[in-house]
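Only one protein chain is missing from this complex, and each of the others stays in its spot.
Moving on, here comes chain A:
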Amino acid sequence: MARTANLAQAGVLDIAPVDPIPSGSSKINVGKNERWLSVGAGLLIANIGIRRGGIGGVLLTAVGTSLALRGASGYCPINEALGRDTSDDKTETNVLEISKSVTINKPREEVYQFWRKLENLPKFMRHLEDVKQMDDRRSHWVARLDSENPAAKALPKVEWDADIVEEEENSRLVWRSVPGATIDNSGEVRFVDAPGNRGTEVHATIKYRPPQGIVGEAVLKLLNPAFKQMVKEDIRRFKWLMETGAITTNEGPSGRKPETTNPALRQPMQNPAETPQNKTKPSITDESIVL
């Protein structure tokens, strides 16, 4: 049997965030022929999106993908507005899940309070431009694509609203996007005392619904490992920020271009048995994703 890394679904983690409410792009209202039109564009933008990380980035990249994939994915807002539905298949898409945990060497209250002030999130979620708390429950999120990329520049900023649907001070936060978001998403973050004064365990799980349709769902599933990588990077930056007060960086002089612009370099070290001589085709797994 295939082994799963969807730990919350598998019941390994004591965490079961609410599912996102299906709305918008995760419902189908476009017929097959139209869907294929924007496949190329969709893949292009997805690629741009995954170069940079972020929990915001996950949503953002998903969003970027879905923007271009809208036609291809089976959901069209114009059709929706006209009340027109050219599809037969009404089922909702599967929910994708990403979980990541980290231990932070700071008291639980401090870690929780920093996160709860949602305005702080863009400090470590690389793709988020801005989060505004509208009231106790509702917040407004703005994300951006890689601004140096011409294709990205052409895209609008991505914005959505989210509600905190459950909150236990200093221990738990559950949120869900408000119906109408480009990508329906939800998540839960738990803050737990690590045993033996080891600080605070942060357990984050986010869920999102890929836009449905042959292309939309397939593409997002393909990208899911990259999203996972982004979430991991974000959570690691959160730890850096909480523990050291800054984001660790290797920014510095070199005789060549900076590291970030050399994608060939930006890949994990490999088991020698799997180096190119021994392995012909790179596979997309959690760990081989290039950021």
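Note that in this section a contact is a pair of C-beta atoms (placed from the backbone, for glycine too) under 8 Å apart; a residue touches a chain by one contact, two chains touch by 3 or more; residues count from 1.
In this text, contacts and distances are computed from a predicted model.
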Listed names "Alpha-D-ribose 1-methylphosphonate 5-phosphate C-P lyase", "Nitrite/sulfite reductase", "Transport permease protein" or "Alcohol dehydrogenase GroES domain protein", matching UniProt entry of the absent chain: "Alcohol dehydrogenase GroES domain protein"
Residue among A:Thr4, A:Asn94 or A:Ser254 that touches the chain left out of view: A:Ser254
Hidden partner interface residues of chain A, rising order: 103, 105, 198-199, 229, 232-233, 236, 239-240, 243-257, 259, 262, 265-273, 275, 277-278, 287-288, 291
